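One chain of protein is taken out of this complex; the other chains stay put.
Going in written order, the chains are labelled A and B, and every chain counts its residues from 1.
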Amino acid sequence: MTGIFLCTCRRKKDPSAWLERAAKSLAGIPFFPYDAMCAPEGIRFAAARVKGEKLDKLLLAGCAALLHEGYCERISRAAGIPASGIDAVVLPARASSAEAVRIIRRAHAALELIPRFEIRRVPLGQEVLVVGDGQVGAQTAREVAALGYRTTLIEKDAPAACAAAADVEILSPATLASLDGRPGAYTARLRTSREGERQETERVFGAVVIAAGAPGADTRAAPFSPGRVIPLADLEGSIERQPRRDWPRLVAIVLDFCVDEGRASTEAALRSALAVRERFRREVTVLLRDVRVAARGLEALYDQARVAGVTFVKHAGSPRIRSSREGVVVSCRDTVLGEDVEISCGLAAVSVDGLPACADPSLAAAAGIDLDAYGRLQQNNVHLLPELSNRQGVFVIGACRGEAYQPEVLRDARDAAFSVHALLSQKILKVELSHALVDGDRCAVCLTCVRVCPFKAMRIDENEKKADCIAESCRRCGICVGECPAKAITLPAYADAIVMARAGMAERPTIGAVGER
Amino acid sequence: MKTSVRAGQITTLLCENSGWKAYVEIGLDPALQGLDVQKIPCSGRVDAGLLLALLERGSAGVLVVGCPKDNCTYLQGNYRAEKRLAVARAALREAGLDENLVRLEFLSSLDSCRLRDAVLDFKRYLDDHSSS
Partner (left out) sequence: MKRYLVIGSGVAGGTAAGELARQGHKVFILESTGRIGGKVLSYCCKATDSCSRCGVCVAHDRIADALRHPRVSVMTGARIEKVESGGRATIVSGFFSNPRIAHNICTDCKACIEACPAGSISRYSRGGLTFTAIDYTSCLLQKGKKCSACADACPADAIRTAGGPKRRFTVAVDGVLIATGHETFNPVVKARLGYGRLPGVMTGLEAEQVLSRQDWLPAPVNGGGGDSAGVPARSVAFIQCVGSRDPRLKRNFCSSVCCAYALRMSRMLKARNPDMDIAVYYIDIQNFDKVFTPFRAELDRMGIRFVRGIPSAVARTGGQRLSLLIEDPEGKRATAEHDVVVLSIGVAPPEGAAEMASLFGLELDEFGFLRSNLAGVRVAGTCGEPQGIIDSIASARAAALELVR
């Protein structure tokens, strides 16, 4: 039963006559006026009435102070009624009692249609899966293990490069084949290979952190040419191994070849340029669109490179590289000089991050994670940045999600570990069963909802032959409700009938498509 | 003769993450008094059928407010809403009705000013195009 709490606001003058008329109009509905609903005493009053009259839903009517989430949380806690069973309406200051009653009745009718939801308590598994053994994957695994979680790290290339940490189980070569389930109980199918034999095992994890590294580009295709145009990462190796006499007179380093790169590439270019200049006394020209120095120490490094005599050409984007047996010619528009330039050099090192990445969609598909426009493992949505994915409990960090600059990525590793801890340390997740419900009679198993759910909360129940919503993963957004071609899905707290009732309309049954429920 | 549309006849569906937060701040603005507002979890909750049902049953116009693109807390909802609004508008066109009876606004939780402007602009449009 819904109780209506009307705030007569002690700061306003004499509401009694108004109140009397309102009370008469609302006869039969539990109706409790109080002069300070926003105050703690108002909350206590509501809690007492809820207990005394055995109310299970609250409608608050008064000023906009009652709309605030903080107030809703407080009254929800005090009265023991979930937020889904509480609604608040604003009564305009000079509303007549008739108008106020009309507003209240509408909201009351809608609230009556909302069921009382049960709470399910689900355990949160204390095991964590980390994908990727790079510096950041290893760091995350160590942090998570140090917090007491049983941590497993998988790496697709054997042997795993990271040092074994005492509490981290390392499996390699191992890849993720699929990830089903819910936060706190993700079932991961892992493909491992031992002595040439491929095996698949299923393991359950509470949370997953993906640190799979940069997608990489094809270094066998243009503009690369062995010995003439090499990946920038290979230049570091050459600096270590190649003697001075084998270095050409001029070395070019090219960044931002197709897409803008970040600080990691600038830092790598500056360090390599300095090394070539200082160790081998060769001319070095760095061609890039912009010098990315937005991090501690990078401006100083840039100054150091300039003082050492490294030349910088700021191109307008899309430089062209032609290589032949004689050498390499890099041509571009120099935006500082405002003219086209050509640089002839003996060796050009091109940063691979400036090329469009060959995104491997298999990990994204396996983990159920949506990609951004660059093919990286995280949509470009501010609510996800920096370490969340579209699935709660599955985190993404590092170059695989779009940030390669190591100091920041290591910080993201700590951020992800903290988020894992925030989720799993609760041990029990209290889930209100207000998730999307599928009507089996209407469901055509068209898989639209499965495809459309951003959180991978829909799956097909083979036995019942219908789609089924995983309560723990469902975010109650209602996207599936709007998308289902058969109108087979409802979000119980926001069903069409409730939306219509709130708008003051009765939902009369119609035969056919529009609005039928 | 044109009659002014009562604020209560404009159904405003505000997504809880953007429109609703923006509304709460200006809820007591006299120009918005009596506006028929309700909170929905996401602009992606609405579908063409719901919008048309609201119009069919007495709404003078339906305004849906969602988050800016790529700002949706539920990631895809506002893109979905955009497509559904297009479907609703096409249906209205086919029925010989004004497709601008349904409108979708993208704004963030911080943009109360834009919400106010959007509501008043919609009301003005409905006033100018209503028939009694």
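Definition applied: a residue touches a chain if its C-beta (ideal position, glycine included) is under 8 Å from a C-beta of that chain, and two chains touch if they have at least 3 such contacts.
Treat the numbers as computed from the prediction; the structure is a model and nothing was measured.
Asker: What shown chains does the left-out chain touch?
Answerer: A, B
Asker: Given that one chain is not shown, which residue among A:Ala17, A:Ala166, A:Ala221 or A:Val336 touches it?
Answerer: Checking the options A:Ala17, A:Ala166, A:Ala221 or A:Val336, the one contacting the hidden chain is A:Val336.
Asker: Identify the residue among A:Ala22, A:Val50, A:Ala65 or A:Val328 that touches the chain left out of the display.
Answerer: Looking across A:Ala22, A:Val50, A:Ala65 or A:Val328, the contact with the absent chain belongs to A:Ala65.
Asker: Which listed residue (A:Pro92, A:Gly262, A:Gly346 or A:Gly504) would be found touching the missing chain in the intact complex?
Answerer: A:Gly262
Asker: Which parts of subunit B face the unshown chain closely enough to count as touching?
Answerer: 18, 21-22, 24-25, 67-71, 106-114
Asker: Residues of subunit A in contact with the chain that isn't shown?
Answerer: On the subunit A side, contact with the omitted chain comes from 10-11, 36, 38-41, 63, 65, 68-71, 73, 143, 146-147, 259-262, 289-296, 298-300, 303, 314, 335-336, 372-374, 376, 378, 380-383, 385-387, 401-403, 408, 411-412, 414-415, 417-419, 421-422, 425.
Please note the rule applied: only the chains that are shown with their structure count from here on.
Asker: Would you pull the subunit A residues touching subunit B in the complex into a rising list?
Answerer: It is residues 63-64, 67-68, 90, 92-93, 99, 370, 379-384, 390, 452, 454-455, 475-479, 481-483, 487, 491, 494, 496, 499-500, 502-507, 513-515 of subunit A that touch subunit B.
Asker: So in the complex, the part of subunit B that touches subunit A is made up of which residues?
Answerer: 8, 11, 13, 24, 27-28, 33-34, 36, 38, 40-42, 44-47, 49-50, 52-54, 56-59, 70-77, 80-81, 84
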